[in-house]
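Data block below; observations after.
Only one protein chain is missing; all other protein chains are in place.
Right, subunit A next:
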């Protein structure tokens, strides 16, 4: 058997490790075997390949030192930084928010959990517990980890010494250059050298290969030069319309905080490639980011029309139904999802199922679902599961169980603000005013974006006669959620009281 053939066969079957071993042996015998060399770069890339469209992690530095924003004070609904009030979305009282002021999403993607703090000071002060570690810049963070992972796979040091590579030689050989570029970009994570290679290669092919333009844009994007990336991508699309080009261009516009243009781009892509789920999902994600949940769900439904096994779409639609008071429909989606056996068998799913069952009044299923959720939960999710069980206990009026569940939640996650808030309410019911106060205080210190603890604290302070702190707290509550009637009433009442004095 020809070893080269065997290596190629392993590569085809995605047995990259074996392929790489054979290539290494071949290269030892003949270091100038270009075929083996190229195959080895491809095998090494294949081991660490992550689709660049999906990788998006904004570090603190990117967020704060962002000089690409068009307008600092954007009109409502045109910026991801200031999500609009949103028409027809469930109110905050029904659907909880993340601290960026966006409703929680049904599907965790890079970027959904993060908020955009306004200033550097705020960014650094964001509570940095073990659960919300945010890298300082995206140049550290995940990419560094990717880089070290690639080091691990080759213990004798890097396979190619990039510093000694003659880029112009390789750029003129398109059959080697493309694989080499992917190797440098994905495996070595050396964007600067990748850019060097790409720019020389695109020159060599007289600027008529769209692929190199897209690769250039990828490099520019990584380096934070979004305008250059935009230019390259537009040129690439003009030359040859490809799905990836549209996706990258949309991503660039999202980064430039021009969600509407991004949607435009995706729609343009859809005209050429009708029914492309990745483009549809892109639009849906932007609508979700802009708080336009109805539109988001519309596009997620379109996604399902073309790919009815799309987990993200199912999850987001289910979450939407759950929070718009249709737990039965949500339950259906989750069930289908579960029945579909999408490889999804995890805490989150069972937790959601349990909650849906509870609200759909299928009490018999509720506890078993939660039991399963608990059996699979890790530290991160355990707190949430216990919190939800506590919620169910509240619903059936078992205050003791609820109390203990919330305590369990706190035991696994010390910073669970919702649990603190609910414990406060329970303590208040028991008449332990001081404890209740302390719990509310803890809750709103941990999660200033939640309006509930602010209001609870205000109401309690008001009853105790501490009008000043009540006023302060209720003002914070109104800031956090300006549609809360009770807070507004309390504020009105306090203002009246003060003016009487």
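By our rule, a residue touches a chain if its C-beta (ideal position, glycine included) is under 8 Å from a C-beta of that chain, and two chains touch if they have at least 3 such contacts; residues count from 1.
Criterion: contacts and distances are computed from a predicted model.
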Inquiry  = Out of "Vacuolar protein sorting-associated protein 26C", "Small ribosomal subunit protein uS5m", "Protein PTHB1" or "WD repeat domain-containing protein 83", which one is the UniProt protein name for the chain not included here?
reply    = "Protein PTHB1"
Inquiry  = Going by the contact rule already stated, which one of A:241, A:264 or A:415 would touch the omitted chain in the full complex?
reply    = A:241
Ask   = Out of A:306, A:363 or A:498, which touches the unshown chain?
value = A:306
Request  = Among A:345, A:363 or A:498, single out the residue that touches the unshown chain.
outcome  = A:345
Request  = Determine and list the subunit A residues touching the chain excluded from the picture.
outcome  = 1-2, 4-6, 8-9, 12-14, 34-35, 38-39, 42, 51, 65, 67, 119-121, 173-179, 209-211, 214, 240-244, 247, 273-278, 305-309, 339-343, 345, 371-372, 375, 404, 464-466, 469
